[in-house]
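As you look at this complex, bear in mind that one protein chain is not there, while each of the others sits in place.
Moving on to chain A:
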Amino acid sequence: MNWIDIGHIDDVPLRGARLVKTSAGCIAVFRTGKDEVFAASDTCPHKGGPLSEGIVHGQKVTCPLHNMVFDLNTGAAQGADEGQIPTYPVRLDGGRILLDGDALANRSAA
């Protein structure tokens, strides 16, 4: 694990998301109503909708383009839809959001 500090939880709106650019592509960092954080690919597998612009509800996000819903724990599409987004280790340390640089590096290698 190689934790990288990417910002403070207050920089992400409650029940919202922000984008993080990485050399392996864009990652969305989500903050739920319970102040949990999740990180996942920003790109919807359906037609590339930016998931960081979706509505965050419970521990899920709805894609802004055509309403596919993803579970942020597993990255799996919900309901009748099929699809999967990669998720990444992320944690909170006293309000700071830490992303695992190693997991990102693995992604670019893959």
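Everything that follows uses one rule, which is that a residue touches a chain if its C-beta (ideal position, glycine included) is under 8 Å from a C-beta of that chain, and two chains touch if they have at least 3 such contacts; residues count from 1.
What we mean here is this: contacts and distances are computed from a predicted model.
The chain not displayed here is annotated in its UniProt record as "Nitrite reductase [NAD(P)H] large subunit", chosen from "Nitrite reductase [NAD(P)H] large subunit", "ABC transporter permease", "Tryptophan synthase beta chain" or "NADH-quinone oxidoreductase subunit I". Summarising the interface, chain A meets the missing chain with residues 4, 6-7, 10-16, 18-24, 26, 29, 33-36, 47-50, 53-60, 62, 64-65, 67, 69, 71, 73-74, 76, 94-95, 99, 101, 104-105, 108.
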